[in-house]
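Note that this complex is displayed minus one protein chain, with the remaining chains in position.
Coming up: chain A.
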Amino acid sequence: MAHLFQGDRIRLLCSCGLLKPITAIYFCRHCLKLRCGNCVSHEVDTLFCPNCLENMPSTEARLKKNRCANCFDCPSCGHTLSTRATSIQTPSPEDPSKTVARKVYYLACTSCRWTTRDVGLKDQTVATGGWVEQDNEHYKHLQSLLEHYRSVAQQEKLEREKKRFSHRKSSYLSLSDKYSLPSILGRKSLTPLSPFAHKGDVSQTSEMTPLEATAEVEGLPEDIFTEEVVLSSVTTMEQRLSSPEWQPEKTADLYPLHKHILVKRSLRCRHCEHNLSKPEYNPSSIKFKIQLGAFYHVPEVRMVRQVELKTGVETGVQLSLCNPTPHDMTVALLPFVPEASEVSLQKAGEESVEGSSLNTSSLVRVVEIPPERTDLKLTADVALPQGQLILAARDDTAEYDDQDSSPNYKDDPQVVAWRRANKVGVNLLVTPKPDATYVRVGFVLRYDYTNTVATATESRTVTLNIPVMVDVGPVTQS
């Protein structure tokens, strides 16, 4: 019971079919359905450097390859590098016979003690920046290639447009000669498929010199059979791949890495396109502008205490229900039938989508994610309390109230075990099925949700059904 919300013990069935703890679920107030990370659309909201906490516009991020201009990571261990200042004696510009002290800067890692001096990089005279960027040695060749293939593709496109009306049938589908090197005729029809094809007038495509093959390749270094290996001078795979374009093999070739920036994400409901979560713009803020966590909208279920379970023996399991909303809600627990409830859930969802005027136009085409197949097998029979109960609204001031408010509700003692502010305890009777080693029970939580975004014409309360799965615990063999 260590986890505050019993994350892995009590899970809700999201509308996409995955079981998730309440802390990982969102509640779309417009569709009135549960959503989770699996079934919402994620978006990049803001980009920022995690070290200097500066925001970076996305165009700038593209140019800088998602890296901060001012902060560096250690190429050896990945820790953030810090700037060190020191002074050196240099000949004075006025009088070369005298020396003056000058401040210089270099980068050092406080974790593994790597410094830019280790790899022979010259100290900088300014505190930030000044480090020369590494170039791609093949830049020229690659640039000419890119231009070449662009013009080839451009021509292909033009030709296709010309042919469009004469050749209705796509050439893709009219070939008979498969893979084998085709006859002259076959080759003709295959050539346009090749990205390399010089189609039509070759002279129109841009200049490009293909690289030449050689008969000899670099062999092993002479001394490999005699020279001792100094392990610390050879980079690891991680060190190599942290600068993918260069992949230095020796630690002497490591180069400070610009720090990679991070994103804040916002989440959007795929069905109604409303935001479910949107962070604040400021990188140092951890708050949200919008955060529709299920935790604020769905009654929270917890197990009160761990009980011992025996095969075939009926055991009482107490759950607490807690109302997080500022409105009273009527709650009932209904039996959970895996297959049936899935269907009904979907139906209910569709109706509410159609019925609600809040949803954006029906022209929005929703791309459904593939259906999830979750194992919803229940390993115990459960007797649920019959009848309804009222969950009191959350009242943040109630804590300071001495008076007990519970007498206001005419509770059925068969249903309500206890009541405290906006919490209620209910008892389930669980009978583990034969051969079950772990007890999992399920029920549908039916409650009246007060819709805060509904328009005046609609009823403000809607009845929602949320399937809940409870991992009660292991069965002890009797």
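Some notes on this structure:
Quick note on the criterion: a contact is a pair of C-beta atoms (placed from the backbone, for glycine too) under 8 Å apart; a residue touches a chain by one contact, two chains touch by 3 or more; residues count from 1.
What we mean here is this: contacts and distances are computed from a predicted model.
Per its UniProt entry, the chain excluded from the display bears the name "Actin-related protein 10", taken from "Actin-related protein 10", "NEDD8-activating enzyme E1 catalytic subunit", "BUD23-protein" or "Methyltransferase small domain-containing protein".
Among A:93, A:120, A:370 or A:434, only A:370 touches the chain that is left out of the view.
When the missing chain is restored to the complex, the residue among A:97, A:226, A:397 or A:477 that touches it is A:226. Within the full complex, the residue among A:142, A:313, A:334 or A:453 touching the omitted chain is A:142. The missing chain, though absent from the display, is touched by one residue of A:214, A:284 or A:397; that residue is A:214. Across the entire complex, the residue among A:92, A:154 or A:414 in touch with the chain not shown is A:154.
The omitted chain makes contact with chain A at the following residues, 38, 41-44, 47, 58-59, 61-62, 65-66, 136-139, 141-142, 145-146, 148-150, 152-154, 156-157, 160-161, 164, 170, 172-182, 187, 190-191, 193-197, 208-215, 217-221, 224-229, 231, 234-237, 241, 244-247, 261-263, 265, 367-370, 372-373.
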